[in-house]
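For this view, one protein chain was removed and the others were kept in their places.
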Amino acid sequence: MKQVFIIASKEFKAAFKDRVFLVITALFLLLSIISVYIGSSTKNAEIKAYLDIVALLKAQGATSFPVSPQLFPLAILQNIIDYVSIIGAVLAVFLGFDAFSGERENGTLKLLLVRPLYRDQLVTGKLLGGGLVIGVLLCVTLVFNTLLFSIVSGLTPTFNELSRLLVFITLAFVYMMIFYIVTLFVSIKTGDRTFGFLTMMVVWVFVSFVIPQLADSQRSFAYALNATAQTVTQMPSDTVISKGIEMFSPAVQFQNVGKDLLQVVSETAAMNVFDILSRQVLSLFYMLVPGAIFLLASYRAVQKEDVT
Amino acid sequence: MNATWIIARKEITDALKNKLFLIILGMLLILTVVSVVLGAYQVRVALDNYTNAIEFLKSLGKTELPPMPNLNPISASKGFVNYIGMLGALLAMILGNYAIVKERRSGTLKLILSRKVFRDTLLNGKLLGNLTLFAGISLLAAAITFISVGAIGNVALSAGDAARMGLFFLMSFLYMAFFLVLGITFAVMVGNGNKALLLTVIMWLVLAFVFPQIGNTMDMDNQLPGGFFASMGMTKDQQTKVLVNFKFYETLRDSIEEMSPTKHYERVSFALLNVKPGFEKNTPMEVLGLKWINVLGLTAPTIILWLIAYMGFLRREDIYQT
Amino acid sequence: MLVTDKLTKRYADFTAVEDLNLTVRKGAIFGFLGHNGAGKTTTLSMLTTLLLPTGGKASIAGLDVVKDNFKVRSLLGYLPESVMLYGDLTAAENLSFFGKLSGVEKVEVRIDEVLGLLGFMDWKDKKVKTFSKGMRQRIGIAQAILHKPKVLFLDEPTSGLDPQGTKDMRDLLLMLNREWGTTIFMNTHLLSEVTKVCTDIGIISKGKLLLADSIKNLEQRFPEAKSLEEIYFKIEGGDRSEAGIHHSL
Partner (left out) sequence: MRVTKVIGAFMVLGLIVCLTPFTPSALAAGSSTTELSANYLTIPGGESIARIMVENKDSKAHHYNLEATGLPEGFKAYFTLQGKGIKGLDLSASEKRIAELHLNTPLKATQDYGLIKVKSSRDDGLETLMSVSFTVNHDFSLEITNQIKKLETLNGKSLSFDIAVTNTGNKELKDLGLKAELPYKWTLDKLTPEKLSLKPGENGAFRVTISIPPSQGSGNSILKIKSFNGAVASQEISIPVTVTATAGYAWWVIGLVLVVGIVTIIYFRKNVRR
């Protein structure tokens, strides 16, 4: 176990020494902060505008008022779902793409493997190190944004909201780790780190954009004819094919669950965390499966590796 | 034979031997076929649906029929905007990076530059070769689209539609050219080839995702939709009051979006393909005339980057390092 | 100390090492000779547990390199042919990382000891990516001997070093062998080096061991030979001399 920690701590330190990684981390933080700040202040403006109108109507002697706009505080953080699923995934790729191929090109892989260290410990160490980096990053994001949100909006999160946030961060962690694991696998399998990196970029484009897009094109559009309003509206609805295509994209699954957790979907905004998780158990399953497969594959591939 | 052309031809043959390039190109073409086929099919279904609805309304004695929903045949390649936006850009960045880095890694850059070749000629040759390649890709994709829409969608393309489609592929070509030049410029300016590639990809993320995302986040459409004012029955005074608060955001948001060639590409393409409503009645050239700023926003950064690459390459002394 | 028995490594289309029988006694400095592609590195990789043999056996200090690979690894030190290390870390950070992985107690003290031994203290806190080839080779040796290994494996230790560097490396190896009693197994294609350092040699060609003996015995077996070079070409097949192997002498 000691060996694992030695490797993990080296990975952790190395990540924060890497300027490219730091740039993209900064980008990630900056985005989430901007989005929370703007989200909070527009919500404030919205509430204020509503109160103004009510006051005005009262002054005019009106008795019925427009319904208060539905405000779910966590929805302010909703852009973070996109950032994690897009930038977060790239971050994991940047973190892991040379984890093995880099060691191999450097010749340090040989130096590692002639030491009293099991090969699976090496993989575990790398995973732990990457996990630590991702974990720290997400925690910083969470704490920072929760604080910012409280300061700007003047709201304190309730227990339900806090638990949702925690579960969301855990989920984001798992999602990013899945990308890290797949990247690690590619890194073990490919000799050339540039090739590995680009392969992962292609995977990323597919998971985050192409598959959702394809699924979207397979939604059936019910044409609702409204004779009274004389309109024909398109109503997208999931079909078996669109669902089936989406199964292959952890990004879509992550977004599904994330939206529920961060109160983006009004139907589930009031539920408690466990109800949401049990509602989305299938999405969670689809998300975890590729991670598990590649995790096992990584351990196997390292055992088989011939170092020359 | 001219030195530029010799280098250009070498670029083309090199790319056609590059495994990753071929894989991505294959994916791009397959996706083009899939998206166009699905799009064409959807157009057909939508058309049938609409015709049925109209028939029904007519039979009910309605005289004011709903307008034709947005199901123009050329929007069949709507998905293609996204695929080119993603995979095409990735492909262009890889080729741009490889164009310089491969010569440096194999040490052949020294061999070329110690010959009777100007440094800018070398860059020109690289650019020419790769542009030819991307022009070929665009043409291929265009051909696939034209054939599929005709064969599956069962709709004949009018001359105007065909012209719009052609212009759209021209825009796609320009978009890929931008990322090609971005890849070359970074490879020239940054000594380490790997780092240059990473930086190119980060730049791509910033231009294609982060800027539009910030634009979206800051867009009041999302936060204070028009529906909000309406549902509140706000007076115009109140409206302007609220809006003034956002004037700064609005300017900032706008400038951020203007910096992203992706946004410009999207705007022109969506207008050309009638994905965005409001351009149906314009001729293709009118659309370009209305959107000329976006065409400029798409090409100007390419030219600027290219000039920077020129200047950078001329001055580089550590070009001999690996 | 090191025994191989019909050690074989076969790939799909060729055999890199075939039926290698080799014994290296404790305290020896063994020079493994052969031209490029003869199978030296493959043998070394199998002995250092990096590659799995496809046939035969090998053991170090009585421990099987396949079955007891983990224990074997705590006995050996290894210097690959061109060692890069982590460029963004300093010399000390690199050593500390590898030392800890080898289970060295009080690693900082050991690093100072070893760097002192190598006369490398001045560069302790410099990033490795700024090092020249010779400096990298020294820091490579440092990581290999940090944990006082019983057997030290070296792959072409002097390739790319200037004359002074080559001499320093030679002196260091002799010192390690003398003071610490380290058994040394080195791959090389430089005959001059073998003559100056080794007590025993083995010659491999096209994956097959042609000869393995102590230098003393060889001198008795080939009394007419004036130099090791002559013996080498005699055994390896003299035709190679025209192909230019002597250029590396």
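Chains here go by letter, A, B and C, matching the order in which they are written, and residues are numbered from 1 within each.
Methods note: a residue touches a chain if its C-beta (ideal position, glycine included) is under 8 Å from a C-beta of that chain, and two chains touch if they have at least 3 such contacts.
None of the values given here were measured: they were computed from a predicted structure.
Contact with the chain not shown here comes from a single listed residue; of B:Lys19, B:Arg115 or B:Lys281, that residue is B:Lys281. The chain not shown here is touched by just one of B:Leu16, B:Leu111 or B:Ile293, and that residue is B:Ile293.
For chain B, the residues touching the absent chain in the complete assembly are 56-57, 59-63, 118-120, 220-221, 225-226, 236, 239-240, 243, 250-251, 253-254, 257-258, 267, 271, 276, 278-279, 281-282, 290-294, 296-297, 300, 303-304, 307-308, 310-311, 314-315.
Convention: only the chains that are shown with their structure count from here on.
Contact with both chain B and chain C is made by A. When each chain is reduced to the mean of its CA atoms, the one lying nearest the mean of all protein CA atoms is A.
The most distant chain from chain A is C, comparing centres defined as mean Cα coordinates. In this assembly, the C-alpha centroid of chain B lies 55 Å from the C-alpha centroid of chain C. In whole angstrom, the spacing between the mean C-alpha positions of chain A and chain C is 48. For chain C, the set of residues that touch two or more other chains is empty. The set of chain B residues that touch two or more partner chains is empty. Within the complex formed with chain B, the residues of chain A that make contact are 20, 23-24, 27, 31, 34-35, 38-39, 42-43, 45-46, 49-50, 52-53, 56, 66, 69, 79, 82-83, 86-87, 90, 94, 193-195, 197-199, 201-202, 205, 209-210, 213-214, 217-218, 221, 223, 225, 227, 230-232, 234. Across the complex, chain B meets chain A through its residues 20, 23-24, 27, 31, 34-35, 38-39, 42, 46, 49-50, 53, 56-57, 60, 62, 64-66, 69, 79, 82-83, 86-87, 90, 94, 193-195, 197-199, 201-202, 205-206, 209-210, 213-214, 217-218, 220, 223-224, 228, 231-235, 238, 242, 245-246, 249. Looking at the complex, you find that chain C touches chain A at residues 41-42, 45, 48-52, 70-71, 73-74, 76-78, 80, 82-89, 97-98, 100-103, 143, 153.
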